[in-house]
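Removed: one protein chain of the complex. Kept in place: all other protein chains.
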Amino acid sequence: MRAWVGLVMLFLYAPLIELMIFSFNDSKRNVVWRGFTTKYYEKALGNDVLVEALVNSLTIAALATIASLILGAIAAVMLWRFRFPLKGAIDGTISLPIIVPEICMGVAFLIFFAKWLEWPTDLIWPFNLGAITIAHITFCFPFVTMVVRSRLATFNREQEEAAKDLGAGEWAVFRDVLIPHMRPALVAGALLSFTLSLDDFVITYFTSGPDTITFPVKVYSMVRFSVTPEVNAASTLLIILTIVLTAIALKLQGVKAIAETH
Amino acid sequence: MRAWVGLVMLFLYAPLIELMIFSFNDSKRNVVWRGFTTKYYEKALGNDVLVEALVNSLTIAALATIASLILGAIAAVMLWRFRFPLKGAIDGTISLPIIVPEICMGVAFLIFFAKWLEWPTDLIWPFNLGAITIAHITFCFPFVTMVVRSRLATFNREQEEAAKDLGAGEWAVFRDVLIPHMRPALVAGALLSFTLSLDDFVITYFTSGPDTITFPVKVYSMVRFSVTPEVNAASTLLIILTIVLTAIALKLQGVKAIAETH
Amino acid sequence: MTDTKPPIIQIQNVSKRFGKVTAVDDVSLDIQAGEFFVLLGPSGCGKTTLLRMIAGFELPTEGRILIDGQDMTGIPPNKRPVNMVFQSYAVFPHMSVADNVAYGLKIAGVRGGEANDRVAEALELVKLGGFESRMPDQMSGGQRQRVALARSLVMRPKVLLLDEPLSALDAKLRAQMQFELSELQEKVGITFVTVTHDQDEALSMACRIAVINKGDVSQLATPSDLYEYPANRFVADFVGSVNIFEGKLTLDEPDKAAVDCPGLGKVYLNHGVTGPHGADVWIALRPEKIYLHVPGEGKAVRAAAQDAPEGYNFARGKIKGMSYLGDITLFEIELESGARIRVSRPNLSRHDQEDFTWDDKVSMHWRADSPVVLLG
Partner (left out) sequence: MTDTKPPIIQIQNVSKRFGKVTAVDDVSLDIQAGEFFVLLGPSGCGKTTLLRMIAGFELPTEGRILIDGQDMTGIPPNKRPVNMVFQSYAVFPHMSVADNVAYGLKIAGVRGGEANDRVAEALELVKLGGFESRMPDQMSGGQRQRVALARSLVMRPKVLLLDEPLSALDAKLRAQMQFELSELQEKVGITFVTVTHDQDEALSMACRIAVINKGDVSQLATPSDLYEYPANRFVADFVGSVNIFEGKLTLDEPDKAAVDCPGLGKVYLNHGVTGPHGADVWIALRPEKIYLHVPGEGKAVRAAAQDAPEGYNFARGKIKGMSYLGDITLFEIELESGARIRVSRPNLSRHDQEDFTWDDKVSMHWRADSPVVLLG
């Protein structure tokens, strides 16, 4: 039975393994192994459009991460700490962007930006990334909120009281006790947002203007044109980048915490 | 500050709210409200291709869910219970399909099915859904494994010993003690798989043949053609279906458990 | 504990309600400077709420609290001259021991040499010298508690509040810390106010104990007065082990009293009770104040007759349960009335515990100053 399960898993992983291996294949076609080469990586990294797409992706991811972190952390602390009108409603709907199908999110943003706001598509860099960044914030910040909230749930309120008891005011409590407690969740939330933004295709595709491309969108258009080993190489780079970022998040917050977030 | 956060959130949710509201707008264009109607829902449900796509989506989701549930549960129990060679490696990589960017998964499957297996695209229904279903299993079963594992981590091994102590053999222990303990995780994992499969666009897009479409793919092609209120209606239907399924999962396993899975 | 100094803490008609639940009900208490004061009661009795109101974490619904003569109404926790040791210790996990202890000083603006000296002194006091750079997760529960103590003591508060300080420690460590806390309190001379549900802890550490029941002070007394002269059935039962029998007051003169208990027999006391004749009262009798005698009741009757009229302070029964605990043996005895009575007997010499066994018939007597008459 174990062997059987092993075989099934191998089969499930086969496409990914094959994708990575054949990015090093010295052949234009993906089917037969012709020897090891890194030339398709050189080619990919020499592709100006691909590099521009990567820079765009990283820029969007960085901006979306910063905004998500701030918004998500504030939302988490407020939901944890305060009582206010509509709290129940906000609590229930804050994770909506995680649940809603991405195709629907994409359609919604397309209609919103193109039809409603008539958002200009001919802005100069980096302002042409605005619409995409806003869309990415929408689906990233609920993850930050979730990670930070689950961290806050483990906070011992007596620590806050101990700090006050020793003379600390509200701000000192926040700075000296609450922020240090939240730190691992903030780091994990940031890395999570960054990878989610970096990897997103559907929502980006619907919100990007005709001349604004990101790395996943570029890979998509390369595949539509022809499946070359260069696509394999670009995909492999993205996979490795994602895995490294996730591994760091895992290491920083422990396996359980990441399981709670993803 | 609360008001400010409220405004930001409203802005983030605006596209979704607008999408849903204007599916009831009695106007071909999405910009101005012309009165309430459900005619676009009637139109969407009368659209044979859209209905066929929905049937395809539900079929794929059902098949992928059953397979993921079996595979995922077996993997979870094995990883929890037994020691075997390469356990560490399998444990570390089993969640890879969750982490890998979907565009890369899509490319990998495209190369795998089209170039390597030369999977026939002209099979009759439901066999034409095979490639998509296999791809969906790949990204669904790790979620089932994760949910079931986190449930198993709360299992009190003394219950197993108590059953044995009372005369139960291995199979009786599994049936009478372990399965009842896993039940909520199995239900939640199944609902999660079903929604993930139902909502997937990227990977489906790359693995579907020219004549095989699913609901999200159909919505996508409708949007490419023209953004009509019919698209709004179809999207709203998909959102509601997803939210209902997620709400059931939440109710069955509690808020914390779902936070651990998503 | 002198009456010439004003009380360090005055609790005046304080009530606290959470919604419809009354946690503390019109309590008035004075705590003297320098005493080791204990709030004792079962869980949910309101004792922790009372402590938290002194610290300022809860606000009284009614009444007011004065610390060192100053009304604390409207003064937040960070401005009060008291410090608290929390039940979970609440040591800051991301700070070293020294940083934890220095935290209050840093907030107060005490820095440099003076801060270092005071931190070192506080750590010395709790026997944690040399642990300065240790992180809390490298310490045992007992050590973390010492950090919490040092962190509070370094502030030189007028009053130190302790919330169930020993409940998270194991039995051996708890006994040791009881001694150490008493010693520490004597050394620093700060008023300690401790909350506990453990009567042994309260009896062994306190100068005075307030027994709290359902938000109210049931009795306020020294440990020995509490044990020997409980004011009511709740205190008698909660503090120590006790046998309680219902009875009727048949005699009540200034120097003697008698109660007729259907369950136990006729009870004689060598002091008066201020109760109405014929009133329904309860007799409380501690297990260790009952003497067991081997069958043949002459001895028991004679012993009882030394300080009581014949026929009083004497009973017969049969041993139904025995619990040998080494230093003492507990007996559960069925009286002739069918009621059960618990008797404890010290095993002062090696063979004491062999004197009695299951199902033995025994007789008992007790001295005329042992029973307590309870009116409520």
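Here the chain labels run A, B and C in written order, and each chain numbers its own residues starting at 1.
The criterion applied here is as follows: a contact is a pair of C-beta atoms (placed from the backbone, for glycine too) under 8 Å apart; a residue touches a chain by one contact, two chains touch by 3 or more.
Keep in mind that this is a model prediction, so the values were computed, not measured.
Asks: Given that one chain is not shown, what are the shown chains it touches?
Replies: B, C
Asks: Quick one: say which of C:Asn100, C:Thr191, C:Ser344 or C:Ser363 touches the chain that got left out.
Replies: With C:Asn100, C:Thr191, C:Ser344 or C:Ser363 as choices, the missing chain is touched by C:Ser344.
Asks: Sort through B:Leu117, B:Leu166 or B:Ile240 and give me the one touching the missing partner chain.
Replies: B:Leu166
Asks: For chain B, which positions touch the chain that isn't shown here?
Replies: Per the touch rule, chain B residues meeting the hidden chain are 156, 158-159, 161-169, 172, 176-177, 180-181.
Asks: Identify the residues of chain C touching the omitted chain, counting contacts across the whole complex.
Replies: Residues 178-179, 182-183, 199-200, 203-204, 223-224, 227-228, 239-241, 286-289, 321, 323-328, 330, 332, 344, 346-350, 353-354, 367, 369-370 of chain C touch the chain absent from view.
In this text, only the chains that are shown with their structure count from here on.
Asks: Does the chain-touch network form a line, ring, star, complete graph or other?
Replies: line
Asks: Could you tell me the distance, in whole angstrom, between the mean C-alpha positions of chain A and chain C?
Replies: Each chain's C-alpha centroid was found; their separation is 58 Å.
Asks: Between chain A and chain B, what's the gap in Å when you average each chain's C-alpha atoms?
Replies: 19
Asks: Would you mind listing the residues of chain A that make contact with two or more other chains?
Replies: Residues of chain A touching two or more partner chains: there are none.
Asks: Listing for chain C: what residues touch at least two other chains?
Replies: Within chain C, no residue contacts more than one other chain.
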